[in-house]
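Heads up, one of the protein chains got dropped from this complex, but the rest are sitting where they should.
After this line comes chain A, so read on.
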Amino acid sequence: MIEINNVSKSFGSLEVLKGIDLKVEKGEVLSVIGASGSGKSTLLYCINALEPIQGGEIRVDGIDVHGAKTDVNKLRRHIGMVFQQWNSFPHMTTLENVALAPRIVLGKTKAEAREIAARQLDHVGLGDKLDTYPTNMSGGQQQRLAIARALAMEPDYMLFDEVTSALDPELVGEVLDTLKMLSEEGMTMILVTHEIPFARDVSDRVAFFRQGVIEEIGPPSQVIGDPTSEHTKQFLSNVR
């Protein structure tokens, strides 16, 4: 379970998160929507300690993420993250991209790591691209590579930060299909997205962020289908 208690976060004098409270249960899919600059990405970075926080606490399976004694490298093994920019490692083949972390972080043997990597790449539909270099692949393929790379660590949680917004429109579908597949397999996910219909389709709950606070949270049928907040209504009518 991910527990976020009254978290605040600032960049200098700019307060980006202003007391966020949120719980994500095992197996749940939570979508986070909201205007640009509302703090959605920042929250994800705080959850796996890529950014420090100034107040409150975040616990992942009971472990205090920002605790002084917490081994963040160990913690991050349980939390996969995929970014808007797909961040393939350009000097490695697809297979090497995925096999590296299992080998050097989890200590798997070379053969084990390659086997895991091949399996995950096959899972996201890149089974025929094992020896290809990322520069020779489309954005959609590279984004699926990034997903496979995170999955190879066998994480308990996956964080997705607008993973389709840098893609050409015709490539969005294949990545959304991959996300959908993961949700159906029971992966616990927090999904920052601008794809409202998709969020409505896959999420158990949707949170609408506004200026560093959660303005509204609930099942998609409510937050997207029948929002109570004026701000949510306005945001949804703008993105539609």
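Everything below uses one rule, namely that contacts are C-beta pairs under 8 Å (C-beta built on N, C-alpha and C of every residue); 3 or more make two chains touch, one makes a residue touch a chain; residues count from 1.
Operating definition for what follows: contacts and distances are computed from a predicted model.
Comparing "Amino acid ABC transporter membrane protein 1 (PAAT family)", "Aminotransferase", "Carbon monoxide dehydrogenase" or "Sulfite reductase (NADPH) hemoprotein beta-component" against the UniProt entry of the hidden chain yields the protein name "Amino acid ABC transporter membrane protein 1 (PAAT family)". Across A:10, A:70, A:87 or A:222, the residue that sits in touch with the chain not pictured is A:87.
Only one of the listed residues, A:95, A:150 or A:163, touches the absent chain: A:150. Contact between chain A and the unshown chain involves residues 45, 48, 50, 73-74, 76-77, 79-81, 83, 85, 87, 89-93, 100-101, 104-106, 133-136, 146, 149-150, 153.
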